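A single protein chain has been removed from this complex, and every other one stays in its place.
Coming up: chain A.
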Amino acid sequence: MEARVRALETVLTEKGLIDPAAIDAIVETYETKVGPRNGAQVVARAWVDADFADWLKRDATAAIASLGFTGRQGEHMRAVFNTGDTHNLVVCTLCSCYPWSVLGLPPVWYKAPAYRSRAVMDPRGVLAEFDVVLPETTKIRVWDSTAELRYLVIPQRPVGTDDMDVEQLMQLVTRDSMIGTGLALSPSARQK
């Protein structure tokens, strides 16, 4: 593939259709500027600010945009909240729809057939492969991203975090917890 991609870039550059410096800038954006810390900030804000959490429930696109996170693959956002009895899990069985603006580029497993085929049918088995074991009483809700809405899971706030501020809470929010294949870290797990 390496030679094939290089040939394509050469042809398109010779024709003046693409700007190699623009490609560098795109890569730099997604390597350094847009990533899961954006989403972690949204989650931590929702944990400490009930009004913000309520806004997220009603209009996630606007609430997230208020923190400056907009753009490609985040044009239409929806936040789904884990509760004591429901765990949310997000997948795109048809391609790899993913909220780039808050989580960055998706990991390989999210785009691969194993996850896309099984997340809708065997979510508990999939979660076990991420070392997430939920009580039998916890119901699993799977969201298949079939349209242009991009989902952000708001994990439950870990216990023992009452004294923590947004910056500290952000450290407990993992990328996987915002897809639903993980849970937010406990403060003790973070210190390990």
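The rule we apply is simple: a contact is a pair of C-beta atoms (placed from the backbone, for glycine too) under 8 Å apart; a residue touches a chain by one contact, two chains touch by 3 or more; residues count from 1.
Here is the rule we use: contacts and distances are computed from a predicted model.
K.L.:
For the chain that is missing from this picture, which UniProt protein name fits: "Tripartite tricarboxylate transporter substrate binding protein", "Nitrile hydratase subunit beta", "Phosphate transport system permease protein PstA" or "Hydrogenase maturation factor HypA"?
P.N.:
The chain we cannot see is, by its UniProt record, "Nitrile hydratase subunit beta".
K.L.:
For the chain that's not shown, point to the residue among A:I18, A:V48 or A:V166 touching it.
P.N.:
Only one listed residue reaches the unshown chain, and that is A:I18.
K.L.:
Could you list which residues of chain A touch the chain missing from the display?
P.N.:
1-2, 4-12, 14-19, 21-27, 29-31, 34, 70-76, 78, 91, 93-96, 101, 104-105, 107-109, 111-118, 120-124, 126, 129-130, 138-149, 176, 181
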